[in-house]
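And then chain A:
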Amino acid sequence: MDARPVLEVVNLRTEFRTAAGVVTAVDDVSFSVGRGQIMGLVGESGSGKSMTGYSIMGLIDAPGRIVGGNLRLNGQELLGLDAEAMRRIRGDRIAMIFQDPMMTLNPVLKIVTQMTEAVLAHHDVGMRAAREMARDALARVGIAAPDERLEAYPHQFSGGMRQRVAIAIALLNKPDLIICDEPTTALDVTTQNQILYEMQTLCRESGSALVWITHDLAVVAGLADTVAVMYAGQLVEQGSVQQVLDAPRHPYTRALIASAPSRNPRGQPLAQINGMAPSPLDLPSGCRFRDRCPRASDVCANPPPLDVDADGHAWRCFHPHLDEQERDDG
Partner candidate 1 sequence: APASTAAELKVGLAADVSSLDPHYLNIAPNISLASHLFDTLVLVDAGGKLVPGLATSWRAVDDTTWEFKLRRGVKFHDGSEMTADDVLFSLDRPATLTASPGPFTSYTRQIVAKKAVDPYTVQLKTASPYGPLPLDMSSIFIVSKKAAQNATTEDFNSGRALVGTGPFKFAAFARGDRVDMTRNDQYWGDKPAWDKVSMRIITASAPRLAALLAGDVDLIETVPTADLAKLKANPKFTLEQRTSWRTIFWHVDQQARRSPFVTDRAGKPLDKNPLADARVRLAMSKAIDRKALTARTMEGLALPASNIVAPGIFGYNDALQVEAYDPEGAKKLLAEAGYPDGFGLTLHGPNNRYINDERIVQTVAQFFSRIGIVTKVQTLPLSVYFTKARTGEFSMALLGWGTLAADFGLRTLVGTPNASTGWGTWNWGRYSNPKVDELVKSALSSVDAGKREAYARDAAAIALKEVAVIPLHHQVASWAMRRGLAYPGRVDEFTFAHQVRPQ
Partner candidate 2 sequence: MRTARRHDTPLTRFLRAYFSSRIAAAATALLLLLMLAALCAPLIAPQDPYDLMKLDIMDSRLAPGHVSGDGRMTYLMGTDEQGRDMLSAILYGLRISIAVGFASTAAALVLGMALGLIAGYAGGRIESLIMRVADIQLSFPPILIALVLLAVSGPGVGKIIVALIAVQWAYYARTARSAALVERGKEYMEAAAGLGLSPARIVLRHLLPNCMPPLIVIAALQVASAISLEATLSFLGLGLPVTEPSLGLLISNGFQYLLSGTYWISFYPGLALLLTVAAINLVADQLRDVLNPRLQGV
């Protein structure tokens, strides 16, 4: 077995040059995911989760640009590859699934077309073989009567089934890495549960690494091995699920967990984070959580470094909740 991580992201930095100024959507982000591992990437809206995913896929469009860092897939550097080389990797070695199952499939093309083209774009096989692969992939994600379903159009599927089709497409070429960008946010809980089940099974079976982007901590809690928390473009905390969820060090992570209704007594006011996330155009200097942080002090006006403890639990804060190992469970 290969000990190298499947994906290594080192000091990734992605910028958007807009008329109003430069937006650093992804700022100095590093993490890695090993074979069969699931990493949860959480954070609030606009914190740069999707852009991290797109950066890995090489799908950042103008005016966006990856301005620095390294992206290694199985040790191969992805940044600097030409467009054609990147295309070959995309959909073959790395796959991505998006949030809205209603929008990701082309409404006017048959499922079979959308599936086989993904095979044919990377493998020199015949139409028949590609169709065979598509059929198998559909069956694997639990779609009944896959042969008939191949001939259907997306609108003939429910939201959950469409998301499964998207997953099947992602799995077609047995990628090393799958990036899931909030694939269950638009679905109701029962459907979400099924998708989670299927993804988990597939990961176990094929050994693909998985990056699961979401802002729902509860999903990450049950699914992931490791978690990375983003705030305003930066990774503010990362570690194993136990480390981050049971003993959060960064005040933001802690506040996020605390604000979940299930962590609060019924009918009582929820613990809330006051204020708003800073505008990406107008980030405060130093700690970006400073304005909303109950522990903030003058030192927070400097950019906090990423501290790592011996167990690999990392955080970016001058005032981490270090010795409070207890869970403030309600």
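One rule holds in what follows: contacts are C-beta pairs under 8 Å (C-beta built on N, C-alpha and C of every residue); 3 or more make two chains touch, one makes a residue touch a chain; residues count from 1.
Inclusion criterion for the candidates: all candidates are chains of the complex that A comes from, given by their letters.
It should be emphasised that the depicted structure is a prediction, and the values quoted were computed from it without experimental measurement.
Student: Name the candidate, out of 1 or 2, that touches chain A somewhere in the complex.
Tutor: 2
Student: Where on chain A is candidate 2 touching in the complex?
Tutor: Against candidate 2, the touching part of chain A is residues 16, 18-21, 23, 63, 279, 281-282.
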